[in-house]
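A single protein chain has been omitted from the complex, and every remaining protein chain is retained in its original position.
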Amino acid sequence: MKNTKSIAIGAVMLCGLFSVSAASAATTLESVKENGHLQCGVTSGLPGFSQPDDKGNWTGIDVDTCRAVAAAIFGDAQAVEFTPLTAKERLTALQSGEIDMLSRNTTWTLTRDASLGLNFTGTNYYDGQGFLINKDIGVDDATQLNGATICIQAGTTTELNLSDYFRSKGMEYQPIVFDTSEQTVQGFAAGRCDVLTSDRSQLAALRSKLSDPSSAKILPNTISKEPLGPVVRQGDDQWFNIVKWVLFAQINAEELGITSDNVEDMLKSDNPNVQRLLGTDGDMGAKLGLRDDFGHQIVKLVGNYGEMYDRNVGPDTPLGLDRGLNALWTEGGILYAPPLR
Amino acid sequence: MAEPMLKPPKSAISPITWVRQNLFSGWYNTLLTLVVGYLLVIGVGPVFSWLFFDATFLGSGPSDCTGTGACWLFISERLNFFIYGFYPDDLQWRVDVMFGLLALSFVPQFIERFPGRKWFGLFGLTGLPVVGYFLVPGGNFGLEVVESSKWGGLMLTLILAYIGILASLPIGIVLALGRRSEMPIIRGICVVFIEVWRAVPLITVLFMASVMLPLFLPDGMNFEKLMRALIGITLWQSAYMAEVIRGGLQAIPRGQYEAADALGLGYWKKTGLIILPQALKMVIPGIVNTFISLFKDTTLVLIIGLFDILGTVQSTITDPAWQNVAIEGYVFVAFCFWVFCFGISRYSQNLERKLDTGHRT
Partner (left out) sequence: MKKQTVDSRPAGPKPWYDPRIRSIFFQFIAIALVFWGGWTLVDNTLSNMESRGISTGFGFLDETAGFGIIMSLVPYDATMTYGRTFLVGLMNTLLVSAMGIVAATILGFIIGVARLSSNWLVAKLALVYIEVIRNIPLLLQIFFWYFAVLGSLPSPRQSVEVADSFFLNNRGLYLPEPMPQEGFGLVWGAVIAAIVVVIGLRAWAKKRQLATGQIFPTFKVGVAILVILPTVGYLAAGAPLEWEFPALKGFNFGGGITIIPELAALWIALSLYTASFIAEIVRSGILSVSKGQTEAAKALGIPNSLTLRLVVIPQAMRVIIPPLTSQYLNLTKNSSLATAIGYPDLVAVFMGTTLNQTGQAVEVVAITMAVYLTISLAISLFMNIYNRAAAIKER
């Protein structure tokens, strides 16, 4: 009977956790500007895509995609905070609003677009699923993998593709499902599985993490389409457009030959396309809710798509990936951005 | 106890008698000793030579680890990362200050005659978190800001465990009092809260806190990832804390309650001045034990992508530059945890023996 006050206070404390009155709904752009930085979801460590060094500086093509968005909003490519996410957590983290955008080699699928409340803004890397095998098992083709033990990362489309592929070929397999790509490599290196499956670009990255990369090889088969791209929540079209057009701006910049080196000279260009992209003519930025020179900032601070590619995953990096599908449409690839006008 | 007591007579057992009594009494014991002793000798030998005799301690890089033993060089090379995570090098003095203050607050607790050790302990429980709040993240007094995403390693482990236990203490007290309340509804609410939190694994709590919490909160309200993990840990831990404290409340003899009532004390005075001080004193060992288990459980945050000490080690042992250093890494972390936990549990056992004075019928 006398416990009353303490209990009442206790109850208030418990409820206090939930009792914050609803703040007025702000657009993503407003809340990003208010926070002073972009909150971006990336992998917890995948060379070439997003990887922290031992001082916590992130590098990679997915990281640069985030930086480009930050450059467009703030004119500062460093105004990003990265949230490392496992494949399992990533979509929930975006849905729940923990991050403003997800740039974590995520495959664009119908289900993710339609029923998870997410929007893919484009493709920053065209990929396909492949197999990394231990050379010792003496296999040259994926059709010989009947009965193999396969390491996969949990919560990825590869988990589903793998099942489809083996079922359609009438083969059996044993899946070992790990939380992070690091653990899949660890399991593969420890001999837990014969095969490691993932997107081909990742396989190159993961192979480079082995203590003896030459002991493993990537099979020639590609069993799926994996368009990887940045993702945002549904319901905020302005934000959707911003993230979409930042990538398009980078691709257009490469097409127009604007690089981070020559961008200042290009400001004087007579080409109306270049002028629109760099904001010297027109108000393209304002239409998106950004500064007009957003294209200039992106190219100056992060570079065009080609620079971003070469710096992180291109032939001169440890990953050594050729442009392939990711070349411009004018150069035999399928990168094709709508005109910026 | 004024007059000196006679000391007990010196033990008359010679080493040989001791050995015979404790190791070789009867054929059964003799056999047991021999078998166990043999297993011990063949088991411990290789472990020791791997740990010490064949191990590499000094060198400049991975190539120096050529011996058949452990490669401790790996640990010493990456030690900075294991302790501070991504915390910038030139700002690490701030963390060092915190480590120093932590040691200053709690090492005296192990020394019986240290003058004023109570005050050091009190500082550890009140002043230390305040200092830490300003010093570690920075942002005030001209200190450079270090985002919580850069915290890691041993430092993060200690922060999680320390704040988790401090914050769960008051909630635990309230819940425990509520569970002993005479009002059925209040009691019911507390029982449900405690039992639900105790039934679910910490992993699910952390997962919920790390990715789903924003879904439950009003639009625009959000916390950092570390903060969310702390909220999850605190709520989860407070349920355990409540049960420990309830044990203390139950152990207070009924007479104490009645005496307080007879003196005409109200609920607050009775609880605050009579019951809680006695109950809390009694459950200090229990709280310390809870701390130990929370300390070990903080390793689970690596599953939600925070780099605690195990997380930093787990992420470095896949570094291709170093080969086969997994066992060294795990042994190092195990040793760190063991030193902390064993030390603290010894302290709690001592305390238990000392506090074990009254309240026994």
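Letters A and B mark the chains as written, and numbering starts fresh at 1 in each.
Following the convention adopted for this analysis, contacts are C-beta pairs under 8 Å (C-beta built on N, C-alpha and C of every residue); 3 or more make two chains touch, one makes a residue touch a chain.
None of these values were measured; they are calculated from a predicted model.
Visitor: May I ask which residue of A:74, A:108, A:131 or A:178 touches the chain that does not appear here?
Guide: Missing-chain contact among the listed residues: A:178.
Visitor: Kindly state which of the options B:79, B:200, B:251 or B:321 is in contact with the chain not pictured.
Guide: With B:79, B:200, B:251 or B:321 as choices, the missing chain is touched by B:200.
Visitor: Looking at B:79, B:185, B:259 or B:321, which residue reaches the missing chain?
Guide: Missing-chain contact among the listed residues: B:185.
Visitor: Among A:36, A:220 or A:235, single out the residue that touches the unshown chain.
Guide: A:235
Visitor: Suppose we count only contacts with the excluded chain; which residues of chain A make the list?
Guide: 1-2, 4-5, 7-8, 11-12, 14-15, 17-19, 22, 25, 87-88, 91-92, 95-97, 111-112, 115-117, 136-137, 146-149, 154-156, 159-160, 162-164, 166-167, 173-179, 183, 186-187, 189-192, 194, 233-235
Visitor: I need the residue numbers on chain B that touch the omitted chain, in ascending order.
Guide: 22-23, 25, 29, 32-33, 36-37, 40, 182-186, 189, 195-196, 198-204, 207-208, 211-212, 214-219, 292, 296-297, 299-300, 302-303, 310, 314, 324, 326-327, 330, 333-334, 337-338, 341-342, 345
The rule is short, and it goes like this: only the chains that are shown with their structure count from here on.
Visitor: How many angstrom lie between the centres of chain A and chain B, each centre taken as the mean Cα position?
Guide: 38
Visitor: Over in the complex, which chain B residues touch chain A? Could you list them?
Guide: 78, 81, 85-86, 88-89, 147, 149-150, 171, 174-175, 177-178, 180-183, 186, 189-190, 193, 207, 210-222, 225, 231, 266-268, 270-271, 303-305, 314-315, 317-320, 323-324, 326
Visitor: Taking the complex as given, what residues does chain A use to touch chain B?
Guide: Spelled out, the residues of chain A in touch with chain B are 1-7, 9-11, 13-14, 17-18, 20-26, 31, 44-45, 52, 54-56, 81-86, 89, 92-93, 95-98, 179, 182, 185-186, 208-211, 213.
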